[in-house]
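Let me give you the structure first, and then I'll get to my questions.
Only one protein chain is missing; all other protein chains are in place.
Think of it as A and B in the order they're written, each chain with its own count starting at 1.
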Amino acid sequence: MRKSRALLVLPVVAAVGLTACGGPASGTAAGTASSSSSAGGDLSGTLTVFAAASLTDVFGDLGDQLMAENPDLDVQFNFAGSSALATQLTQGAPADVFASANEKQMTVVTDAGLQAADPAVFTENVLEIAVPKGNPGNVTGLADFGDADLTLAVCAADVPCGAAAAAVFADAGITAQPDTEEEDVKAALTKVQLGEVDAALVYATDVQAAGSDVEGIPFPEAEQEVNDYPICVLKAAPNAAAGQAFVDLVQSDAGQQALADAGFRAPTS
Amino acid sequence: MTLEAHVVVQRGSLGVDVELSVGDGEVLAVLGPNGAGKSTVLRVLAGLLPPDAGRVVVDQEVWDSTDRHVPPHQRSLGMVFQDHLLFPHLSITENVAFGLRSRGMRRVPARAAAGPWLDRVGLAGLGDRRPGELSGGQAQRAALARALVGDPRVLLLDEPMSALDARTRLAVRAELHRHLGDYAGSAVLVTHDPIDAMALADRVVVVEDGRVVQAGTPAEVARRPRTDYVARLVGLVLLPGTGTGAQVALDGGGLVAIAEDAAGPVFVAVRPESVALYLERPAGSPRNVWPLRLVAATPHGSVVRCDLTGEVPLTADVTATSFAELGLAPGADVWASVKASEVAVYTR
Partner (left out) sequence: MRRRPDPGVPLPLLVPALLAVAFLVLPLVGLVVRAPWSSIGPQLAQPEVGQALRLSLVTASLATVVSLVLGVPLAWVLARSRIRGRSVLRALVTVPLVLPPVVGGVALFLVLGRNGLLGRPLYEHLGITIPFTTTAVVIAETFVAMPFLVISVEGALRAADARFEDAAATLGADRWTTFRRVTLPLVAPGIAAGAVLCWARALGEFGATITFAGNFPGTTQTMPLAVYLALQRDPEAAIVLSLVLLAVSLGTLLLLRDRWLGRGSGQGIAA
């Protein structure tokens, strides 16, 4: 979470909060109005963004960029698992923007009627095969996960990446022969980095983040289980203008480039 | 069998340098105050503590020298400790058989061999008990049987009776006397109790501050103590002085008349019971009369032991009756007299 100039800004927050409460209804209109915010400098107060943990690096950079353009604006993030964030929002946590790592948790929020406008999918993440540098197991595609001689890691079915993996295997008709079902994607990736498994099924962004120790192998079957990332400004947003500006930034060319650099890809739908 | 030892070892601030020699079937008592280094000597003999210098030789077999240290378990010895140290997890029979088992005997014959020893020390029928179920005296008897069972060349006894109450001590001492009489090897008894030494030992060495200060038979040591410590132990007042004819000039001042002529440095030894006390200077002008002051009076059995200061510091034992008749109290001025014939004199 970022915290800067928080004390100085406090009275401004209160003022902006009041005005935001006064006229929240026309979200789309506000969006169009501030789409030229890159020229900027007119936003102020505190912007609170609830975002999936996988967005930590990209959103952090975009937040810094927004603050640089708007010296009076303070951007604060709450990065956590999407389900935890959705729960917090339905329990009344104050936020301006919610970015979920899947449609399901966004639906939790929209079912509660918390969105100011319909969520938009701003990026996608797909499964990829992560192999240690040099690919010692000569893994070529998803079918290799049926090879009992290889040492393989997948996520446990109880966690999101495991559920996606199970769906991909089912679609492809492959009986996976994993040696370990990891508790989360980072744990699976660690074992690839150490070279202790020949391959693990993780997200493309994880491969990207892992650096040079890990090589990614995209596979066509992943298209069956694309993970969409929806984002929206919230109805009760204390700083709706800044929230919309952030959503616009994420969807702008610069935002999309940052996401692509981190291994995400542009939404296809 | 003989034990010849010269033990040199530094223990903290105490430097120990003691020579010992124990012959066949002989019992040597090492007598001395606490902290004199007695137990250190015994630990060296047992091999539990390697000496800094010196040697330990048993029957021409070198146990310790500058280039040799036989570990304790390879020495033919038995040791009895102050508080018996019977293994609490083993029965009495197993304790007694322990030495045989660890020297390679099988379980059954070792237990069988332990039986007669239990009989000999009067523990027949108690073999299945645990040490915790024995009285102090019984435990110490079991410890003796455990030490003797392998028929060792050397028997070491470290204050074997100091943990017992007075009555038990008497009984165990008598039994120990009997067993030591039967024992053919060399025995070394460490004690601070002169009665143990007198009752059990053939010879006594007195150790103070890590050095031998006196050696001899128990009778010699008792009759002619050479240090205050031994003198107090055997109940004598020891006064060093210089003899000239029939009197001794004490180093601390004062003159003592004696029955025989003496010359040069001597010890004067006075038994407390030979000192008589009077309120007035006694008539008949005995030669040894001194005006002294009573500083302390402590009941001691049927007598009251009176500590006196003055020209000749003495201790007098008077009967409780006389003490009462004289109406004495600490601080009282008294006259003390000793017959010249009651004064022992021997060269320093």
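Simple rule for what comes next: a contact is a pair of C-beta atoms (placed from the backbone, for glycine too) under 8 Å apart; a residue touches a chain by one contact, two chains touch by 3 or more.
Values in this document were obtained by computation on a predicted structure and should not be read as measured data.
> Just name the one of A:D118, A:E183 or A:D261 that touches the chain not displayed here.
Touches the omitted chain: A:E183.
> Among A:A153, A:V168, A:L201 or A:C232, exactly one should touch the missing chain; which is it?
A:A153
> Could you tell which one of B:D83, B:E175 or B:D228 touches the chain left off the display?
Here the residue in touch with the unshown chain is B:D83.
> For the chain not shown, which residue from B:H6, B:R55, B:H69 or B:R130 touches it across the whole complex?
B:R130
> Touching residues of chain B against the unshown chain: what are they?
These residues of chain B touch the chain that is not shown: 46-48, 71-75, 77-79, 81, 83-90, 98-99, 101-103, 130-132, 146-147, 150, 156.
> In the whole complex, what residues of chain A lie against the chain that is missing from view?
Residues in contact with the chain left out: 151, 153, 156, 158-159, 178-183, 187, 190-191, 194-197.
We adopt the following convention: only the chains that are shown with their structure count from here on.
> Hey, how far is the Cα centre of chain A from the one of chain B, in Å?
Result: the chain centres lie 90 Å from each other.
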